[in-house]
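Here the complex is missing a single protein chain, while all its other protein chains stay put.
So that you can tell them apart, the chains are marked A and B in the order they are listed, and the count of residues begins at 1 in each.
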Amino acid sequence: MKQQYIDVYADNRDLIKANSAPCLNIIRDAAAEAFKITGFPTHKDEAYLYCPTLQYLATDYGLNLKQIEPKVSEKELFHCSVPGINSVVVAMVNDQMRAISETLPDGVVVCSLKDACERYPEEVENCFNSLASKHADAMTHFNNMLAQNGFFVYVKKNTQLEQPLQIVRMLDATIEMMTVAHNLVYVADNAQAKLLLCDHNRKGSKVFHDTLTEVVVAPHARLELYELESTSETTISHSQLFVTQAEGSEMLLNQLTLSNGITHRHTVVDLDGDHANLWLGGMVLNDRQQKTENYTEINHNASYCNCKELFKYILDEEAEGAFSGRIIVGDGTKQTEAYQTNRNLCLTNTAKMHAKPQLEIYADDVKCGHGATTGQLDETALFYMQARGIGKEEARMLLMLAFVADVIDKITVEPLRDRLRMMTEKRLRGEGVKCNNCSLC
Amino acid sequence: MAEDKINNTKSDDIIADVTSGDYKYGFTTDIETEVIPIGLNEEVVRLISAKKEEPEWLLEFRLKAFRHWQTLKMPKWAHLNIPEIDYQAISYYAAPRKNAPKSLDEVDPELLKTFDKLGIPLEEQKALSGMAVDAVMDSVSVKTTFRETLAEKGIIFCSISEAVKSYPDLVKQYLGSVVSYADNFFAALNCAVFSDGSFVYIPKGVRCPMELSTYFRINAGKTGQFERTLIVADDDSYVSYLEGCTAPQRDENQLHAAIVEIVVMNNAEVKYSTVQNWYPGDKEGKGGIYNFVTKRALCKGDNSKVSWTQVETGSAITWKYPSCVLKGDNSIGEFYSVAVTNNYQQADTGTKMIHIGKNTRSRIVSKGISAGKSENSYRGLVKVMPGAENARNFSQCDSLLLNDHCGAHTFPYMDIQNPTAVVEHEATTSKINEDQLFYCNQRGISTEDAVGLIVNGYAREVINKLPMEFAVEAQKLLSVSLEGSVG
Partner (left out) sequence: MLEIKDLHATVAGKEILKGLTLTVRPGEVHAIMGPNGAGKSTLSSVLTGHPAYTVTSGSINFYGQDLLAMPPEDRARAGVFMSFQYPVEIPGVSMVNFMRAAVNEHRKYRGEEPISASEFLKLMRAKKDLLQLDNKLANRSVNEGFSGGEKKRNEIFQMAMLEPKLSILDETDSGLDIDALRVVANGVNTLKSKDNASIVITHYQRLLDYIVPDFVHVLYNGRIVKTGPKELALELEEKGYDWIKQEFGE
């Protein structure tokens, strides 16, 4: 399986390099060498124990090595905005960024990684590959070997950005295709930003979507990052997200899977500075044969840090969910507080859930805990509602909405939160996720 | 009488008795031992089988396991740092030279002294302690007490080699039926070279009137111990079984790879308690036992129940997951564990609860205590198969840290494939509460004793599940193994 990719690289090395962001080319050969040794991970690797995407790597995908721009009309791309959100919308098709027509707010840069290498070489140099190299595994090498471009978001020092930034990623292909992207987000000292990443798949293109994103949150900066997945059954999504948080920084990371095909998310957050705070959570609504795995790893490398983790899954029909969360408290850290919660609902006999919440503690000045439950809706609550005249189906709906409410409530962008509530309800009613007037998703 | 004894023991102040932090079971006994040359190959497997005058089917069983073992690699997934083990540098059979004694008079007096030192009530006059004992020294079962009393009720309690001769059908039917020779690396090794252990059969409708107990002791140097226990509880029966382990202090590490299999039929119940106190190595982490054990119970019948209770304070490295396969409808599995690690000890221990039958229930209570530079991990799997309607599991895994150089880890795995299942897991990790320490100090209790008290309190839920005799020993062990760990 790995050989086909090694061959593609060997045969097209120059072509790939000619159409790539220069920073990616620097690490490419070393990554290819490393990948030759590791190959793809297997289910015997603890981090990939339940990983649902691995088997799909065997397909013979097309790669857009010449970086030809797919034809998608602007109208289609920008149709998907949330009413009232008033966000700055930037569109991408696969790993390529579209020209930005809007003026960006002061202190904010959004461009392709390739452009960033020219315009902001210093910032790119500072962030690029520092986290990925630290946490590199087989899939990181794979991405580094083939990635050609991605997005670059830079929020300058002291910028307080109220308006959310929204990156709409449209997956589009006419053949079975693999897209490989490497993205960078840098929120500089004392800056604040909200970033919304929406993934869509137009007309059910068959796509293997591989991304690697590095996020640097500088001292006393604050970042809210929402990853919203609303794709198609034909989408295979494999992503790695690496975050470092410096002293006094805050981050809210919310990973929402409304509809998808097969998803594996590998998220690593390093709390590298004292007094850093993290809320990491997510929600998965899966049915049919959808599969979603969230692997999360939070490394407490500094003192007085605090993290809360909350993941909720609702699995219907033949869906399969996996949650694998690690909280690691390093030696010598002080006054760590870390709590992890994973709650799951399996609605049918054929739905499956794998949960693996883990604590690894190498310090003693800690307050840590985790809880995980898998079960069904509370029968007494159901009965109580029925006794008040609410139909059973309606009562179930209300309870399921309540079940995921605490994840949705964490969204601070109000129009988005309302939209998510509505979409969740529609999703749970089996109506499919379609925003108003939307012909795309 | 028995009641009085219990009350006295209960109010006994355990902590104050403990004055020495040394491993008190670390003596060797000067007994003539027969040890076969080191190394492992088919010839050795044949030799062990021949020495034990085994039937052909058992030799075949061993050889099949040995051939499979050769294809396997040592598992690496545990949170353990296991030095390379040279399996060719170990002797796979060591036995006290004397043949099995018929009565206590025939038992080597040195051996009796050994068991005296261990506090094992081997002598008949200790009948009041209400325990029948099978003592396994190195690889051979040396003495089983109360055989006759038990026989009256049809209970079989003897060494497994004797069972192979006297009850071949029973052994053949159940040996390897819960833990297959292909189960894992250490299980395969054990199947190939196991030397002795205990066999228990409780017939239909019989409640075993006394606790059955096996004491395992490794004595000879450079030997591995590979014992094997098989317990079969037939319909409507009950038995409580205790296992104790000690080993002498030696500089080199010694390997212990046992298998325990339990089969529980309709409405039957088995309680299996372990106080594991193998030599943990010295303060610098030198020596100690590698304890790689496979324990599994099959709740085969409806309404059957099995309960594992373990207090683990010994061994340099522990790799152990007593498990329950809940096959019968309404069957119940329980796992109560206290694992203490100090100095350079490493433990990766927990359980597996496999829910197959309807209305099956399981409960896991695990209390880890880490001190020194040790690493202590809970690893547990709760699996609910599609047919396990209304399965219920509750797990509570707490870790207590006594200083900042040790590690405490929790690795629960939950695989749920039935919508009617309810599986709950809770875990906490915290350091020992300083307010509690100060409160004890203010009442004149030294910090070291306060730690002993608090740790025993923390572990009480598990210790209470042990039979009284064991509970007292376990409490002492907890305090002793943590001495010098705070400050």
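Everything that follows uses one rule, which is that a contact is a pair of C-beta atoms (placed from the backbone, for glycine too) under 8 Å apart; a residue touches a chain by one contact, two chains touch by 3 or more.
Keep in mind the model is a prediction, meaning the values are calculated, not measured.
Shown chains touched by the hidden one, complex as a whole: B. Interface note: of B:Glu162, B:Asp302 or B:Asp449, the residue touching the hidden chain in the full complex is B:Asp449.
Chain B meets the missing chain through residues 8, 11-16, 433-436, 438-447, 449, 453-454, 456-461.
To be clear about the criterion, only the chains that are shown with their structure count from here on.
Inter-chain centre distance (chain A to chain B, centres taken as mean C-alpha positions): 45 Å.
Only residues 46, 331-332, 344, 346-376 of chain A touch chain B when the two sit together in their complex.
Interface residues of chain B facing chain A in the complex, by the touch rule stated above, are 77, 79, 386, 399, 401-431.
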